[in-house]
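A single protein chain has been omitted; all remaining protein chains appear in their positions.
Right after this comes chain A.
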Amino acid sequence: MRKYSVFAIAREAMRAHKGWDAQWTSPEPRASYDVIIVGAGGHGLGAAYYLAKEHGITNIAVIEKGWLGGGNTGRNTTIIRSNYLYEESMDIYEHSLKLWEGLSQDLNYNTMYSPRGVMMLSHNVHDQQSFKRHINANRLYGIDNEWLTPEQAKDFVPVLDISKTARYPINGAALQRRGGTARHDAVAWGYARAASDRGVHIIQNCEVTGIRRGPNGEVQGVETSKGFIGAKKIGVSAAGHSSVVMEMAGVRVPLHSNPLQALVSEPLKPIFPCVVMSNTVHAYISQSDKGELVIGAGTDQYNSYSQTGGLQIITHTLDAICELFPIFRRVKMMRQWGGITDNTPDRSPIQGVTPVPGLFVNCGWGTGGFKATPGSANLFAHLIAKGEPHRLAAGLTLDRFRTGRLIDEAAAAAVAH
């Protein structure tokens, strides 16, 4: 892999940019691998990268039904934060946030991580009490989070309407300054390039149709649209389709797959300096480096794999955005799309061993998986390599639904899905 640098750009500028290599290879699958990861999104590609980098396992295939990064990795609103309430959540999201901070250097790929601040608006006494509880929990755990008065919030986001007569009056806000955004495609591409460079096979347009198991129940490999591929270990990281893939091994997981929608506006000059979320009126918004307002809507109430979602969900969100930021009322929305989120009953992810020997699962990230990408991938790699969870992910087991040790993270999505 040729390193990306200012010198590489200068060199290529001299020869009409004809010397750039493909960022990753697209090999035909081998007969078998040490590890197969199902799903080439950020979590799956990242796990392959960390397996190769930190655990010395390079005989890996990442198998993807569609194209790399084409699922929820390419469909989310790119928000990064770690201001969760419970220790289990703070552990994994803060681990992730720390990895975000050095990710571009680690991958030699500009992931455009931008710690521009994530602000959560409080509209009533309940919000205020709940946010202050989060702030205190976070600070006791060494995670930055602070309370702002309405005036301080407006100083931070000048376009915010904090008037007393506003339809949704604001009585304060919580701000995590290290939170922010990153470029979602670059995360998938950066991990793919770095993993491919270490010998990982990324096999796109190859659908897993079955999981073959041996006489003792252990995994032997996967049936795919390109034939059988053997594997000693299989890691499933298939987001909204996790139920479908796990069912192939006879394992039921407590997931509901729901469409979650997002939309972007026409590009504007820089006007919006951070990420703002409002749980109570259900809106969240940021501005991409390209200038588009990136807006997240809610999930549909029913199970679906349709990758679309109802129009009333979007209009509900836009109603709230227009009230909070009257200046955006005449902005045109350009594109809208849906992704399929995998939601657990306690809204916390599942990462752990399964009843099937050699089969590991990473799912249930629901509406907030993007921010967790580096941390989740890093800990999933540890799980697959060692066969047992890392200390930071020890609470996220599939078994918690039997033991009752739920992680009831009401803040799992900053907006109530």
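Points to keep in mind about this one:
One rule holds in what follows: a residue touches a chain if its C-beta (ideal position, glycine included) is under 8 Å from a C-beta of that chain, and two chains touch if they have at least 3 such contacts; residues count from 1.
Keep this in mind: contacts and distances are computed from a predicted model.
With the options "Na+/H+ antiporter subunit D", "Carrier domain-containing protein", "Sarcosine oxidase subunit delta" or "ABC-2 type transport system permease protein" in hand, the undepicted chain maps to the protein name "Sarcosine oxidase subunit delta" (source: UniProt).
Remark: the omitted chain is touched by one listed residue; of A:Arg2, A:Arg133 or A:Arg252 this is A:Arg252. Residue in contact with the omitted chain (choice from A:Gln105, A:Ser225 or A:Asn303): A:Asn303. Within the entire complex, the positions of chain A that touch the omitted partner chain are 241, 243-244, 252-257, 301-306, 308, 310-312, 345, 401-404.
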